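Following this message is one structure expressed as structure tokens.
Omission of a single protein chain aside, the complex is shown with its protein chains in their original locations.
To keep things simple, chains are lettered A, B and C as they appear, and every chain counts its residues starting from 1.
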Amino acid sequence: MDTIEKLAEIFKEFPGIGERQAKRFVYFLMAKNLDYTSNLSDLIKELRKDTLQCSECFRFFISDSKKEKVCKICGDKSIDSSTLMVVEKDSDFESINASRVYNGKYFILGGLVPIVEKNTSRQVRINELIKKIQREKGLKEVILAFSLNPQGNHTDFFVRSQLKPTIESLGIKISSLGRGLSTGTELEYSDNDTLKNALKNRQ
Amino acid sequence: MDTIEKLAEIFKEFPGIGERQAKRFVYFLMAKNLDYTSNLSDLIKELRKDTLQCSECFRFFISDSKKEKVCKICGDKSIDSSTLMVVEKDSDFESINASRVYNGKYFILGGLVPIVEKNTSRQVRINELIKKIQREKGLKEVILAFSLNPQGNHTDFFVRSQLKPTIESLGIKISSLGRGLSTGTELEYSDNDTLKNALKNRQ
Amino acid sequence: MDTIEKLAEIFKEFPGIGERQAKRFVYFLMAKNLDYTSNLSDLIKELRKDTLQCSECFRFFISDSKKEKVCKICGDKSIDSSTLMVVEKDSDFESINASRVYNGKYFILGGLVPIVEKNTSRQVRINELIKKIQREKGLKEVILAFSLNPQGNHTDFFVRSQLKPTIESLGIKISSLGRGLSTGTELEYSDNDTLKNALKNRQ
Partner (left out) sequence: MDTIEKLAEIFKEFPGIGERQAKRFVYFLMAKNLDYTSNLSDLIKELRKDTLQCSECFRFFISDSKKEKVCKICGDKSIDSSTLMVVEKDSDFESINASRVYNGKYFILGGLVPIVEKNTSRQVRINELIKKIQREKGLKEVILAFSLNPQGNHTDFFVRSQLKPTIESLGIKISSLGRGLSTGTELEYSDNDTLKNALKNRQ
């Protein structure tokens, strides 16, 4: 494999990028000036060097001093620590955090639980989540925030059952994101589950 | 205008049909055998002849005897009449009714309230709705069920404000369909309103 | 089945209409006033009554007097009859005729020839086409105008082989629509066949 093919192979792993676009990226870089590609190459190295994984919420973050162990949100004592939102992945955290609708703490589960799998606890950070809940002072509510699809629903079910003893013994509440009509939902074309949830959760 | 053009003009009014498809419908009919087109023509006449508008909920329905004034749902005393669901149009009613998630009575408002319009009460059956609520015995809750878009939201607001005196004097509850994640919602790509509603309505 | 379901079944046969939209058409008609539906019903009857199939080109057309046997194009002696364009179906004829790029005569084959079928001559008007060519005076070229997909290509091949003896004995030319770049084609995303044709037919 020559450099073009090697690089295309790497770009193919980028989220949402297929073989064709991976190749286009390579040709795009070949035609760019040296400043652009050097800058890109250096920033990738730098990014990786400065990236730490938070020991509390497990999200990746850019370190200022390379000495901190926790991200800004986990380290910020002014942030409400009575709620802990459990999300699947870093990009879910990014979206929710950018929306400014939530002001509490987060926990990155590291994936959804496959419906047909055994040994699921190895694949997601369920044990780390239990320990986090146990050591967290002042925690009153765990909020499960997964996408509304079969695997998300299964993960919600799995996490609830795994957390049950801990949650109950500590007197902590557990909740999941509400369901109903989302922006743009047209009644006429709604599926039965959405109608059922919207009716049940009317207010 | 010849018959082809006249017929195409009529098909253009069908929901979701543009000029091109309207023309295709006409050519499709020209190539069909006489049985098919006679059947179609007769059924349209028959449909219209047998269609009544319910004097209670204002939806259109097929009459058995041409004598009844109300549709099957409004006339069925076994159906729960403690809730009244207000929808925009007949096709919304059809979808919700087909989903079997709701077992109460309905009311067809006859449209959404335009955001920039005055004299909105003329355009939707708000006065008829008020009278319906006043004469309905055993009614405990009015459920507003509009699509989740700006005009739907505006209509929700408008109907609530118009119903307020009646509702309050009769001690009837008013609610709107719940909001949150709908089937298929991916957290990463959710808009702020959906995230906000999903968080607020967590449970 | 009641009238609603019967009518929905008929609308489902309309080109491009699925179950859901067929139902919407019925509810749309129920809510329309009597003038509209009567007009629609009458025009459908009238359309069918006034529709004749041309004995020359086999397309359906609206008759003025119910006495003519051929359509306006086939009956118009001022139209160039040195070329005969063979198309799959009436709607292809409509598009080409509306584009005003062709001024000769037409022939509706009545379908494409399935690739895996035997007895294909029964399914399309190949025998009628041969007879048409034989009796047509002054015909110099038969133009095959089928969509560019596997079945269209197969039909092109089939018609050419079936017409060969007639064409050759009469000294008539046979051609097919040209291939190459069509409006909007981007070179970067072109398939090999299109590139090959575009290169071969460069000019």
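Here is the rule we go by: a residue touches a chain if its C-beta (ideal position, glycine included) is under 8 Å from a C-beta of that chain, and two chains touch if they have at least 3 such contacts.
From a predicted model like this one, the values you see are computed outputs, not experimental measurements.
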Among the chains present in the display, which ones are touched by the chain that isn't there? A, C
Would you mind spotting which of C:L40, C:V113 or C:I143 touches the chain that isn't drawn? C:I143
Considering the whole complex rather than only what is displayed, give the residues of chain C touching the chain that is not shown. 87-89, 91-92, 94-96, 99-102, 143, 145-149, 175-203
Which chain A residues touch the hidden chain? 2-4, 6-7, 10, 13-16, 21, 23-32, 34, 36-48, 50-51, 60-62, 90-91, 94
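One rule holds for everything that comes next: only the chains that are shown with their structure count from here on.
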So what shape is it, when you link every pair of chains that touch: line, ring, star, complete or other? line
Can you check how far apart chain A and chain B are, centre to centre, with Cα atoms defining each centre and the answer in Å? 39
What whole-Å value do you get for the distance between chain A and chain C if each is reduced to the mean of its CA atoms? 54
Could you tell me which residues belong to chain B and also touch two or more other chains? 91, 94
